[in-house]
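Every protein chain of the complex appears in place save one, which is left out.
After this line comes subunit A, so read on.
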Amino acid sequence: MSGKKTEKIVKAGLYVVVISILGWAYFSGAFQFIIDNPKDLLYLTGQHLKLVGISAALAIATAIPLGILITRPKFKKLDWIVLNFANIGQTVPSLAILALVMSYFGLGWQTAIFALWFNSLLPILRNTVAGIENVNPQIIDAGKGMGMTSKQIFFKLELPNALYAIMAGIRTSVVINVGTGALAFLIGGGGLGDLIFTGISLYDTGIMLSGAVPVILLAVLLDVLLGKLEKIIVPRGLQRTLEAA
């Protein structure tokens, strides 16, 4: 109970800090660029969202099925190969991946999406595997003993009980992706990185901040939205267990 209270206070405090910094930046005229060019900002934000959205969707579409596949008894032996491969995706700096991929695919947003996709595989993959493997073996045993088919065991027991972990992986990787997405500009991928890097090269804090602040807001907003989504799709019986623990 007290843990929850502190959590709320800390959260509120953080919001106050962020808002006051934004207010300070606004009143010192840092956002003059935004006020003058609202269309540019909108366009770049759209581009940024497209990069993040497509790469995240692709990452979800590959990492979850892959994670499920390597927890099946038949493919269990492969899991270390797959996880190590995904580990590389996470360990190699995003910038290096961009450079490597660029030398093969050339410049453009496709390259950026590939790099972002590769970079966000691991959190989802690892959480999918961990989520499924951590499902209480006793409920699997009970399900088997009651005559569930392996398909029923997967869809009614393993997947629902792993959803919390899987959603956490998706949240992590989307938030990381919003930040990494700013690098896409370097290889002609567009996005809010455009303003940030232009600002840096022009020594213009205003332009830089007008790119950086939307990136931050985007990350926070997406995390909150995914949090709401998580509340909807994770079975209620599990949410309470986790809160109580």
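Quick note on the criterion: contacts are C-beta pairs under 8 Å (C-beta built on N, C-alpha and C of every residue); 3 or more make two chains touch, one makes a residue touch a chain; residues count from 1.
Criterion: contacts and distances are computed from a predicted model.
Q: Identify the UniProt protein name of the omitted chain, choosing among "TonB-dependent receptor", "Thiol:disulfide interchange protein DsbE", "Acetyl-CoA acetyltransferase" or "Carnitine transport ATP-binding protein OpuCA".
A: Result for the unshown chain: "Carnitine transport ATP-binding protein OpuCA".
Q: Just name the one of A:G3, A:P73 or A:G147 that touches the chain not displayed here.
A: A:G147
Q: Which subunit A residues touch the hidden chain?
A: That gives, for subunit A, the contact residues 136, 138-139, 141-149, 152, 156-157, 160-161, 235-238, 240-241, 244.
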